[in-house]
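A single protein chain has been omitted from the complex, and every remaining protein chain is retained in its original position.
Moving on to subunit A:
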Amino acid sequence: MSGQSKKKPFKIEAYKHRVEVDPKYADRTWAVIEHAINEIYNHNASGLSFEELYRNAYNMVLYKFGERQYNGLVSTVTRHLKDMGKAIESAQGSFLDELNRKWTDHTKSMQMIRDVLMYMDRTYIPTNHKTPVYELGLNLWRDHIIHSAKIQTRLVDMLLEQIHRERMGEVINRGLMRSVTKMLTELGSSVYQEVFEKSFLDVSASFYSGESQQYIEVYNCSNYLRMAEKRINEEVERVSHYLDSKTEPKITAVVEKELVETHMHRLVHMENSGLIPMLVGNMYEDLNCMYNLFKRVPSGLNLIKDVMASHLKETGKQLVTDPDRLKDPVDFIQRLLDMREKYNEIITKSFHNDKAFQNALNASFEYFININNRSPEFISLFVDDALRKGVKAASDDDVDQVLDRVLVLFRYLQEKDVFEKYYKQHLAKRLLSAKSVSEEAERGMILKLKTECGYQFTSKLEGMFNDIKTSQDTMLGFYNSPYGNDMADMPAITVQILTTGSWPTQNINTCILPAEIVIVCEKFKAYYLGTHNGRRLTWQTNMGHADLKATFGKGQKHELNVSTYQMCVLMLFNSADRLTYREIEQATDIPGPDLKRCLQSLACVRGKNVLRKEPMSRDISEDDAFLFNDKFTSKLVKVKIGTVVAQKETEPEKMETRQRVEEDRKPQIEAAIVRVMKSRRVLDHNSIVTEVTNQLQARFLPNPVVIKKRIESLIEREFLERDKADRRLYRYMA
């Protein structure tokens, strides 16, 4: 450069001046564009040439007047907006209409202005971090119109007033409302939220707070719920028609809070129409309505669930502790089943099969079923009833259904091993007296129990079935063997061979059998021990039954179906007409209570009294005497003489079963302790109790005291030892 300035004398002066644009060029060009903007705002664009304007705007940027042009744009548009603002403020009556009209004008104008300044939008604006033209127009509108104090409050008031009117049932111009809210969202979601949404939510909250106060006093629960549902739907519909969709969750939250959450406790506990009357009355639709509404608010469903659960527990507890109900176990279980069915139906129909409600239902049942410690026995009796009487259940399918339902109750039981004990007894009775409805149904039930509790639980029950099966084969073998083929004139015998341990057998002294029977028995014993080595047979005379042919006074013959004990007693009367109680006891050696029961059924039941008792009274005393009743008559040839059996257990029997269950639990608890310790080696007392309880709770809930005793016993037997350093710890001794 310095070299050039030295060459001044040369005639290059003409080049010395930089070629400059006409200094007025920018002013003149901008004037053209500004004029055009004015004409556009005045709806007078038809005279403008787009090509000329575009070229001018292009040149402005090309000749580095981009900034000039941009600032000019801002001030011109601002001036127009101020004019518009005044026009809107002074609008009479239809303020929203005027605002909307001006908004349409403005956006249309900005669209055209942007067309003219498109080149600037593409080049100058991004490199200089300016706001694009159309967006600039929106921002200016926001600043000069919406945020103008006079317009903003009036705008919000008008919008809210329209909405209030609509809530009160009037018809409003939704199209206009939509245009105005759309304008606010186009200006940016924050504008919509700050200018409109916030006040809208506040006003709605106070509106619904007032309305709900009013309605809760006069409406019953069902009507109130329907009103709330309708209001929520209305608000959702309003949003879809003319508000921004993001408002929906906010406004529904407001309505839910005011209409539902604030009053939910009052609604649930409303007298005569709250939750409990609905449950009692099976009002599925109302319950469903309540569920849907309460689902929307925090802890709403928990409230319903808790009230339902406590109601269930209370009614259930009443049911299981009502002494009247204990008289009929079948009815007792049936009522429980009905109750479960009812609530299951409610949960399915009204509570969308909600898992939490199912769990609450289960927990409640588990709670009150285990209050009554006879529940395991009753459930078994119910199954017994279903499987015994073929008449009640028409088909296998029905039996299956009943069993499935009762299995649900079974799942609630904590003391499943007690159930197993009773089930074994009842099953034994059914099998031995061949009274079960069908083997298929029995096996089905066992399969269900197996899937429920595992192989261990049912292995003995299955053993019982196998015994029955092999007994049939054995009997066939006996009669085909030399021992059995010369028995034509002897009484026929059917022997069930029961594996010790599988059956609920007691060690009972065999009663003295009649001589005729003893011969047959000995024959069978010889046959059986001859074919099976190393076995021992004990006769369980308390379980068998017999068919007797009897001839009475006038020569009428009857076939009497009796138990083995009864047979023994009756056979005595072949050689005597009158026997005292003591004589009978001596001759048969039947245990006292059984004998009494057996004599009672022979002498005291009307229509089946093949014996007469002296004196005539209901109860058997040890001084009574018995006579053969030769005046006995019956229309039937076959007379079945049932034993007077208390279906339910008597008190001492119950105690005995309990005790046996407790005894059976001991080895199971010990096994569990050893399993735990084997894997953990060292553990403190509380952890052992927790783990053992976890392992065993599928069968029963072990008592911590019992666990402690078992641990002590294991220490004595040197399976475990106490840690020498820390006495609370136990150590496994391998």
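Criterion: a residue touches a chain if its C-beta (ideal position, glycine included) is under 8 Å from a C-beta of that chain, and two chains touch if they have at least 3 such contacts; residues count from 1.
Basically, contacts and distances are computed from a predicted model.
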Missing subunit (named according to UniProt) among the choices "Collectrin-like domain-containing protein", "Aspartate aminotransferase", "BTB domain-containing protein" or "Vacuolar protein sorting-associated protein 51 homolog": "BTB domain-containing protein"
Contact partner of the left-out chain, one of A:75, A:92, A:127 or A:533: A:127
Residue among A:30, A:65 or A:119 touching the omitted chain: A:119
Option from A:58, A:284, A:479 or A:552 whose C-beta touches the chain left out: A:58
Contact partner of the left-out chain, one of A:111, A:456, A:538 or A:633: A:111
Contacts of subunit A with the absent chain, listed as residue ranges: 45-46, 48, 50-51, 54-55, 58, 108, 111-112, 115, 118-119, 122-123, 126-127
